[in-house]
Every structure is written in structure tokens, then in C-alpha cells.
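Accompanying notes for the structure given below.
Every protein chain of the complex appears in place save one, which is left out.
Chain naming follows the written order as A, B, C and D, and within any one chain the residues start at number 1.
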Amino acid sequence: ATEVRLNEVVHSIFYTPQYVALHKGFFKQEGLKVELSTAWGGDKAATALMSDHADIALIGPEPSIYIYQRGADNHPINFAQLTQKAGSFLLAREPMPDFMLEDLRGKKVIGNRPGGAPEMVMEYVLRHNGIEPFEDVQINTSLDFSANAPAFKNGLGDFVQLFEPKASKLEKMGAGYVVASFGELGGKVPYTAYMACKDYIADNPEVIQKFTNAVYRAQKWTYDHSAKEIAEVIKPSFSELEDDILVKVVKRYKGQNTWAHNPILSKSELDYWQDIIMEADELDKKVDYEVIVDTKFAEEAVKNTE
Amino acid sequence: MSMFERIKAVLNKYLTKDSVTDEHGKYLKKMRLRKISINTLQILILAALIIGWQLAAKYKIVDPFITSYPSQIIKTIYEMSLNGELFKHIWVTVYETLIGFLLGATGGLVIASILWWSDYLSQIFEPFIIVLNALPKMALGPVLIIWLGNGTIAIIGMALLISIIVTIVMVYNGFKETDQNKIKLLRTLGADKFQIFKKVVLPDNLPTIFGALKVNIGLSLVGTIVGEFLVSEAGLGYLIVYGGQVFKLDLVMTSVIILSVLAGLLYYLVAWLEKKIINWEE
Amino acid sequence: MSMFERIKAVLNKYLTKDSVTDEHGKYLKKMRLRKISINTLQILILAALIIGWQLAAKYKIVDPFITSYPSQIIKTIYEMSLNGELFKHIWVTVYETLIGFLLGATGGLVIASILWWSDYLSQIFEPFIIVLNALPKMALGPVLIIWLGNGTIAIIGMALLISIIVTIVMVYNGFKETDQNKIKLLRTLGADKFQIFKKVVLPDNLPTIFGALKVNIGLSLVGTIVGEFLVSEAGLGYLIVYGGQVFKLDLVMTSVIILSVLAGLLYYLVAWLEKKIINWEE
Amino acid sequence: MNKIQFKEVGMKYHTVAEETEALKDLSFSVEENEFVSLVGPSGCGKTTALSLVSGLLSPTSGQVTIDGKRVKGIDEKVGYMLQEDYLFPWRTILDNILIGLEVKDELTAKSRQKARQLLADYGLEGFADYYPTQLSGGMRQRVALARTLIFEPEILLLDEPFSALDYHTKLTLEDEVAQILRNKEKTVVLVTHDIAEAVAMSDRVLVFTERPGSIKEEYKIDLAISGDFSTFKAREAEEFRYYFNSIWEELDVYV
Partner (left out) sequence: MNKIQFKEVGMKYHTVAEETEALKDLSFSVEENEFVSLVGPSGCGKTTALSLVSGLLSPTSGQVTIDGKRVKGIDEKVGYMLQEDYLFPWRTILDNILIGLEVKDELTAKSRQKARQLLADYGLEGFADYYPTQLSGGMRQRVALARTLIFEPEILLLDEPFSALDYHTKLTLEDEVAQILRNKEKTVVLVTHDIAEAVAMSDRVLVFTERPGSIKEEYKIDLAISGDFSTFKAREAEEFRYYFNSIWEELDVYV
């Protein structure tokens, strides 16, 4: 079997189809031996790719945009989309069934570190709903990803932006309540995608193809099965997590159509994503879709499997 | 003889055991009572900390979810022991630490020896070593990952980076300060530089070398954990990061506690080795 | 006299300056030529590293995107100096480091003094201190943020936590090993325990204390950076995190290099203070 | 009159492993203004005996008295000089001499003046503001003497005060100290390993037994010296050899 070094940005239920592919043996059936490691940060995952310590990385496309924009030659190219919605949620201290973004006015929100995808999405969503970040609403961007949930639990802020499974855990404890989903508010974005460096793709097109095939099969499988069934399959990857939380989280992500139905990353989605980054002031000029995205493998996978 | 008196007599006998005279017995009794009081207090403090923590968590004086609590930690350890997870993570960390330690110790010793050998080289590299020594190495973590990748090698590299410079500096200073008269003695016996190194400088500095190793093992562990924070799939550092990611602070606390025990054990491992090897000291 | 000979004469005069005899002149010449060769080699090595890095980046032997390169770093420093950003971040880190350092030094000194004062207390707390010393403190980072809040205080707390235990251990060991005869001397003069502490133990251990402070300042910086990794809006640690997020690796490299220089400067600050205060040593 | 008296003094040290009986039934007395030397095998309890006089330790049995009064705690009348000078490198020579007065909170312009006078007396004029490292071993030990004598103690305890000095310095200082103390009329107890030193300086030499220490033999030293006393003259006196050899044989230590 061909060995593929895969680096995921974080280890999260947000990437459920990937674990489905692993545990259902889809990669293996394609003749790939996938070595999964976790980078704990998009920057680190992309760096692993760039410094040839990983073949394929699962990250948001923004590192590939940054890297190309800053002039790297052998830059990463996104070849398969995994999620199509933002994965973070907004939690309040009390249930707010009638929550509107307007309710944030004058309040304190714990966000995420500047320049990262979660923060940029939140700022974009707020701005386009008439709430100017840092003016109408205070956002705390000083905390590490690992510290924001405990800080909120400990009394900091009125709202917090969290990923799963933290959101569900806070809810279970009664310490926070999901009042909005940035996945829903943000619309369809290529939130995470598989990418590999230009040279690697050129040298190993068959590996990329097999990999994409497996991902697509997993996406379909995930789409076709219930949260409970999915949870059972991916359980080995989340052995520390309580079963009820796992099911709840899968259900929540599935419910808002988080996972792309196929690996094709469309131009409009990327455009939208680049708008978000530009508004966050981290991008001066849009990067050409054709340069950092290659949908050839995804299209082939869809075609093959049909 | 009343029950009470009998107990007193037995106690007294135990407290004055091995005494050579009555006065010595009194002294021993005093010292042993003191020792007992110290140990009792230590246990009490430990118990107070643990029980206080447990109660504070129970009555929500501290947030049990954030700080976890002793019974929960024990439960976590128990559960993770059952499925072998715990042992796996501990082993990964120990393994990486030991490799980093061995490389750091060997490399540091070799480099220190070379610097001792050539005064010229040591003078040339002195400022570079000072800078490397002062450098906050974990800040280099992200850069290191670029060079060494995102696997075990990067983690061991981090452990090595953090530990080797200290070893070089401590051992080289020891070598340099070897008593000149001991060296003179060997020279008068016709020894060449290599013999002087092997027969005086090295054995004379074994205590210094072990001093460096004791620092080294702790730093290797720190380096491994920092490395695992940055990039990993297993190990106690991974558990801490992962626990933070999934908001499972029991896991974080459990790992931190196991980590401190591990740190103590590794230290004593080196101290034990030292005792085995330096067996001529009184 | 030819041009060449004249240059040689001037050079010779410079190389034998301050000599007291001809033989001394020869010796001085030899030593100075050696010193010059060492300095030259040091500069060459540094230049080779810098130029090598620049060229390797230029000819894509290393990926300039990832490793950045010297001219780019200088440009970054220049631009950030112009708008005052650089100075702001450096100042934040220095400020947090110094506060952590001062608290760690003072607290460590006070606790070491208490332990010296009471043998009983020191025996009780010994095992706790050993464990705390061995503990990889940065593992406690997330917990610390929860306790100390999400700002400067948490960062300073991290710096303090990392630096204080080492200070306690080093200073207490020094205090404990104060020459008993010096203490005996003061006792025969009728000094009480406090006077013994003030007039012997403390001044006698100034070199040890400064030794601890030199370690301390480095650890405080490490603690600050680790703290800034976890929670911050400014500082060199923040720049490294932010630069990584948005792939401004120039920024990361620049920060790392400034950090190294800063580490060196802080160390020399303490060394300089030591020289000022311990002015009686030959 | 007896200035110092040991009455059947016993002293035991304890450690967890063992009991060390340092002194046993030790009885002797030192008269006012007498110069007595204690010699004896290593570890026989000489230093322990001095510690008992100074009040640093209390005997486990028996009594130690000064002027007929039992010693309790540090006694103001006693000055103690150790083997090494233990000058503090961070203090100037003058401040080193004044440390005792500082401890007793008796630092006055007058006491400073006295310290300077002592320095001058001991040939150290002009060194008041030097640091100890700038002085030779002999000069340093003289400073230590001044530090002890500035209190004008009635009793002076000397624990091998010359043994860390080189031979020349040692001989010269022995003589100087003997002269100084003779003039000042002090009661002196000197501990030494150097028999010649003991004979040359003392009125009486007490030879200790092996541990537990007690008096094995006592020598009243009577040397025929013409003119002013000096230890050099003492060494040349007829009887010197006799005392030396007797004590040497009494000690008879195998090294």
C-alpha cells in the first residue's frame, strides 16, 4: 500500500467523514495507508506540508491563500473539500430562544485568535448583520483555543464562540447555551479542505485520486447514515468522549449540513471565503481560483463512483 | 500493668530502639518523635490539600469542571488504565524523554570534551554557546517543527535542544575547573592529553556530570511535553492538549499529576544511577 | 622604508603595545594575534551563517517562505520600528518578564529565608518542593489562565511559577551550606539568629543568589513567552503566534531573533548588577 | 584564684546512628592570667572543651564555671578565635573588627577609634579600609585577633589559630600574640597540635587522653629565659627539648 502522511489541523468531530473513511477502511480499500497526525493549528499543519513533513493536510483554505500570496513557489493546492460550513457556535449564559445578533450590542464576546478562520468568520457575519466588531460589541481575541471555554465557564464574557464538542459539553453542564451557529449564519464556505503541495500533486496524481475517492465515499456514507451509526464508527477516534455527547455533536453538525456532499470546491465558495479574509484585513488582493484549487480529482471521484 | 501503660512501654521500646545508652535513647526518642511529627504533618498537609480540593469541588467553591477533583482524577486513571490508554501515553512520553535525554547527555558530553580539548575552539564558540544558552528554546518550537517535521523526531529534537546546551555548559565548566595539580600529577607521570582526560578529567567530573544529568532529565521531559503540545498523536503532552481541545479538564489534570510523578521518578532514576556509579564517595 | 615595511612596523607596534620587555612583547604579539584570529573566525562564522542563510533562501535551497532570510528580517525590523509596533511588543514582553522576575526573586528569597530559619518547616515542605521543582510547569498553563484570568496577570503568573521554585531551591541550598564556622564566629560574638542571617548568611550567599537570579531571569522570559502563547494581545510571544496564524513567517523569525537578543541582554543586566553589588571579590 | 573550672565534665554528642562521648570526667582549672595549652590526639574533645567555656554548648554532666559561676549561654567575658580568620570579604578590615560591637549595638565613635588603635598596635595602620582579600594570611589572622580583643575579654580561647598559616608567619605570629597577651594580662586557653607551640607559649600544658577526653598528664612549663620573653627564646631554652620530648612521647600517636 502507498503510504500517505496526513496532517489534520485539530482532532475534531467536525471532520467526521475523515474518521469514517479511516475506520470503514475506505483509504485501505483504495490501497492507501494513511498515517494520521494532528498539528493543533492551521499554521502548523500547513507548515508541515510546506516543509515536507506531511503529504496531505486538512485545513481551511486560508493558509494556502496566505502562502501563495506571500510568494511561495511550491504552494499548497486544495483538491478536496471536506466541510462546507463554519464549525463554530455562539453560546450565551442563558437559553435565548429568540436570540438575534442585535442582542450582542454592548456585550462581551470571547472570540478566537486574530487571523484565524473562526474569528474572521464571526467578524464577517457580525459586520454583515449591522454590528461592527470591536465597536458595537467587545471581542476578546487574546485567548488560546484551549482556554476560551474554561474562561467563559469561569465567568469571563457574556458570549463565547466555540467549536464542538465544547459547545455541547457546556450545554450539558448548564453553563452555556447555543444561541447561534456560524455554520448557518455564514452560509456555504469551503471551511476545511484537503490540500497538498503543487509538486506532490504533480508527482503523485494517482495517490491524490485514490485519496479523493475515499473521501467522497466517506462523505456519501456519512450523508446516508444516522448520527448514532456515525458515532459508533468514529468512536475509536474519540474514546475519551462520552457517548451521548458524541452522538449529540454529530447530530448537530449533520443537522446543519456541515459536511460537503462531494469534494468539489467551487469558485463561488472560494470567492466568498476570500471576501471574508479581505474584510479581516489579512488579504490585499484575491488569489486566482485556478491557482490554489484543483477540482480535477474531485470531479473524477464523483464520476467514478456514480 | 494497665493497658495504657503497656502500650506506652511498647511505644517507648520502639522509639528507643537501637540506642546504645539511656541518654542516647532519650535523644533517639526525641528525634523519632520529631520525624514522626514531620511525616504526620506532611501526610496531613497532603490529605488536607486533597480533601480540601475534593470538598471545594463538591460545594462548588471551585468549579469542579474546571479544576476537576481527586476522586474524578482517580476514576479517570482507573478507567484509562483498564483500556491500556494510560500506559500507552505514559510510555510514549517516557520513551521520547529518554531518547532526548540520552542524545542530550551523550552529545553534551562529547561537545564539552571537544571544547575542553581545544582551548582555541572553546574560545571561538563561547559567545555562540552563551547566546544559545540564553535563548528561550520553546519559542523556537514552531521553527523546529519546520525543520524536523511534525512527529516524534520534532519532539525529541525539542527535548534535545532544551537539554543539550545546559549539559555542555555545566560539563565544560566542570572540565575546565579540574584541579590543575591533579593534571600536573599525571603530566609528571608522563601521561598524554588523552590519558589525562580519561584518567583524571572525566572521573573527577563524574559528580558534575551527574549534576548536569539531573537537570537534563527534567529539561528533556519539559522539552518532550512542549514538543507534544506542538505536534503529537500520543503522550501526556498530547493528552493535555487534547483534553483542552475537547474541554475535558479531568484529562488535563490527570495528565499533569501523572506528569509530576513521572518527573520525580525520572529524577530519582538518575540519582540512583549516580549512587551506583559514584560509589567511592563517603 | 618601503610602504610594506612601514605598515609592518605600525602593526608590530600596535601588537606589542604595553609590553614591559622584548620577550613580553613577543608574548603579547602571539596572544593578540591569537585573539585577533579568534575574533575574526567568530565574525566569519557569524557572517557565513547569515550570508549562507541569505543565499540558501535566494537560491531556494531552503524555502525562503518558511525560513525567511536575513535581509527580509532586517526589513521587517526596520518597518516595525518606524511605526513603533516593534518597541511596543518588546516593551510588553520585557515588562511582564521583569515583574515575573522581581516577584520570583523576592518571593524565592523570602521563602528560602523562612525555610532556613525553621529546619522543621523546611523538612516538612521538602518533598513538596521537590515535586514542584520537577513538575513541567507549562503544562499548568491552561489551568493558570483559569485561576488568574486572561491577561497580563496570567502571563506574569506563568513567569513567576516557572522561576520561583528554582530560586527557592538554589538559594535555600546556599543558605543551608553556609560555613558553620562563620556562624559559630558570630554566635561567639553574641549574635542572635536574625543577626546571623543578616550579617553572615545573606551576604555570604550573594554569589549564590545572583547565580539563582541569572537562571531566574531566563526562566521568567520563558514563562512570559509561554504565557503569551496562551493569552495575549501584545508581546513577542503574541507576534510569534499571530505571525504563525497568518503565515507571516518573517514576523515569526524576526520575533525569535529579537527574543534571543533580549534573553542575552536581560542576562547581562543581572550579571552587571552582580558586578556592581559584589564588588569585594578580586 | 580559679578563673575557669571544669568539674567532672562529661559531654556526649548524639546522632541517630551513635553516641559519641567526647569528654568524660574532665576536671581541670585555669587560674586568672594563666596561659594554658590543651594538646591531645585528634578528636579527643579539645574543641568541645572550648565550646563549653564559651557557652556555645552545655555539658551533659558536671559543671563548667567562670569566676565560680556556672556558664550559661554565650559569656561576654570570653573571646573566641578560630583556626581560620573567617574575615568577611564584603567588609573592610575596620568593619570586620567592628562586627562584634555592631552585633551588640555598641558602635560609637570611641569604639571606632579603639579599632583603629588596635590596627595600629598590630602593625596594620593604613589598612583599615582595605578588604580582606588584599591582605596576607598573617595580616588577616592579626585582624581576627583584633576582632576578638576589641571587647577586652577577660578570657581568650584560641582553637589552633596558627595552624592554617605558613611556617614563617606562624612562628612570627606566635611570638607576637604571646607578647600581646602577656602585656594585657588575660586568661588564655590555647588548643594546638603543635607541641613546640604549646611549650613555647604556655604556662601550663594539659595533655588529653584519647576520646573520651580527660586529662592524661599536666606539664607546668618553666623555661629559663634571660631578659624579655619571646617564643624564639623559649624554643632555645635548655628545658624546651625536655618538655617537647616528654609530651611527644606522652601523645605517641601512630599516624
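As a convention for this text, a contact is a pair of C-beta atoms (placed from the backbone, for glycine too) under 8 Å apart; a residue touches a chain by one contact, two chains touch by 3 or more.
Not measured: the values here are computed from a predicted model.
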{"item": "Chains in view that touch the one left out, judged over the entire complex", "value": "B, C, D"}
{"item": "Given D:139, D:178, D:221 or D:234, the one touching the chain that is not displayed", "value": "D:139"}
{"item": "Sole contact to the chain not displayed, among B:58, B:184 or B:275", "value": "B:184"}
{"item": "Among D:74, D:107, D:225 or D:251, residue touching the chain not depicted", "value": "D:251"}
{"item": "Where the unshown chain meets subunit C, residue by residue", "value": "19-21, 23-24, 27-28, 31"}
{"item": "Absent-chain interface as seen on subunit B, which is shown", "value": "179, 181-182, 184-191, 195, 199-200, 203-204, 206, 278, 280-282"}
{"item": "Residues of subunit D (touch criterion as defined above) contacting the omitted chain", "value": "42, 136-139, 163, 166-169, 171-173, 192-195, 236, 241, 248, 251, 253, 255"}
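Rule of thumb we're sticking to: only the chains that are shown with their structure count from here on.
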{"item": "Dominant chain pairing [most C-beta pairs in contact]", "value": "B-C"}
{"item": "Centre-to-centre distance between subunit D and subunit C (centres being mean Cα positions), rounded to whole Å", "value": "48"}
{"item": "Subunit A and subunit B: spacing of chain centres that average the CA atoms, whole Å", "value": "40"}
{"item": "Distance between the centres, which are taken as Cα means, of subunit D and subunit A, whole angstrom", "value": "84"}
{"item": "Interface hub residues of subunit C, defined as touching at least two other chains", "value": "66, 142, 146, 244"}
{"item": "Shared-contact residues (touching 2 or more other chains) in subunit A", "value": "43-44, 47, 50-51, 146-147, 150, 154"}
{"item": "Chain contact graph, described as a line, ring, star, complete graph or other shape", "value": "other"}
{"item": "Chains touching one another, given as label pairs in label order", "value": "A-B, A-C, B-C, B-D, C-D"}
